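Taking it in order: structure first as structure tokens, then the write-up.
One protein chain omitted, others in place.
Entry: chain A
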Amino acid sequence: MRLLRQQIDARTGAGTATLLPEEPEDMWHAYNLIQPTDHIRAKAVRRITREVGAGATSSQRVALDLTIAVTSTDFDLASNELHVAGRVASETEHVKMGSHHTLDLELNRKFTIEKVDGWDSVAVDMLREACNTSSRAEMWAVVMGEGIANICLITEHQTILRNRVEVSIPRKGKGHMEQHNKGLEKFHNTLVTTLLRDMESAKRDAQTEKTVPLLLASAGFYAQAFLQFMKEYAVRTGDKFLQGALPSVVVAHSAGEHVHNLAEVLASPAATSKVSDAKFTRETALMDTFMKHMRIEDGRAAYGPREIERAVESGAVGRGGGVLLISNTLFRSNNIAERKRWVALVDRIKDVEGGEVRVLSSLHESGKRLEALGGIAAILTYPLEEMDEDEEEEVANGVRGDEEMII
């Protein structure tokens, strides 16, 4: 995203920012930046119907600059389109105040955001991050099993499932070996062609010469077998694109073939070696640390809105290791008060407590894990006692004997 112009008052937060989205990922940033009640100004095409006397009408399409007050946003992940709906907020000669309009934000088309309530700290941070083009890690990942594969594109802020390949491979058994091998061959063929199609079209869209690394992850040795197949395929077909991509292929171990199995893959050395210090690897590592504290029950981990607020009250998310993990979905809440609540919490940790705040993207696996926990979690500086204290029954639970277990 290119920042064309920025006029934000540092003290009051009032002002506007004019942005030019350049990469597909910028649409995701725009989606997170634009809140209901914001004013967005962008080029729009609108059909104007005019009466030309005696009940006859003429209609024509007019390109014009429109300012709308946002009521809702709609982001289509697959096509990467952002639709912003709202009511017209500045009168023009063609369009009346208050009439509805939906702006379609597109790549390489500038738009201006004005925050009516002023830019809060989270919004300013988001803006800064959106315009920081220096670190743009990207990676293709195929998480696969036998006869099934998910093709994903992992970018700085998103994990996008681009395709899913499913071929049923007959299992081993008396006399079915032939069918098993045939099925496997068919699966590999389908997967390699689908993958190449995805990668090539993405490369065309991005218009870069840079080769995006490819990560193959699976349980067992399915990924290894597929890499072997790709190598043979590259030689057999003489596919230049595939031959160019082969050196940057990494094979990693995952527990399964699901997209959410990527979480553990991204934390593995195989992935971090290719895209060191990308946002998604840092986030995954943080979630793992949180889980570790949860598991060893040292009381230094908490999750859930109420509990986190209580922890922050008691000053446990502060200097010396306090980390707040918060999902960006909380800031996208349609309820303004709700957003303010979280912005206030973030500000307090950063400015008063001196802790660290990480906004996790809900489109990454780490963010999804966080969402399961209510969208907010924290690593604490010191253990907090449990909120509800009824530990005394522990003894009863330890009893075992000849009695049948209930499960």
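FYI, a contact is a pair of C-beta atoms (placed from the backbone, for glycine too) under 8 Å apart; a residue touches a chain by one contact, two chains touch by 3 or more; residues count from 1.
One rule holds in what follows: contacts and distances are computed from a predicted model.
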item: From "Prefoldin subunit 6", "DNA primase subunit pri2", "Elongation factor 1 alpha-like protein" or "tRNA (adenine(58)-N(1))-methyltransferase non-catalytic subunit TRM6", the hidden chain's UniProt protein name; value: "Elongation factor 1 alpha-like protein"
item: Options A:G15, A:G118 or A:G256, residue touching the unrepresented chain; value: A:G256
item: Residue, one of A:S168, A:S273 or A:N334, that touches the chain absent here; value: A:S168
item: Touching residues (missing chain, whole complex) on chain A; value: 146, 168, 170-174, 176-177, 179-181, 219-221, 225, 253-256, 258, 260-261, 263-264, 291, 294-295, 297, 303-304, 307, 368-369, 372-374, 386, 388, 390, 393, 396-397, 399-407
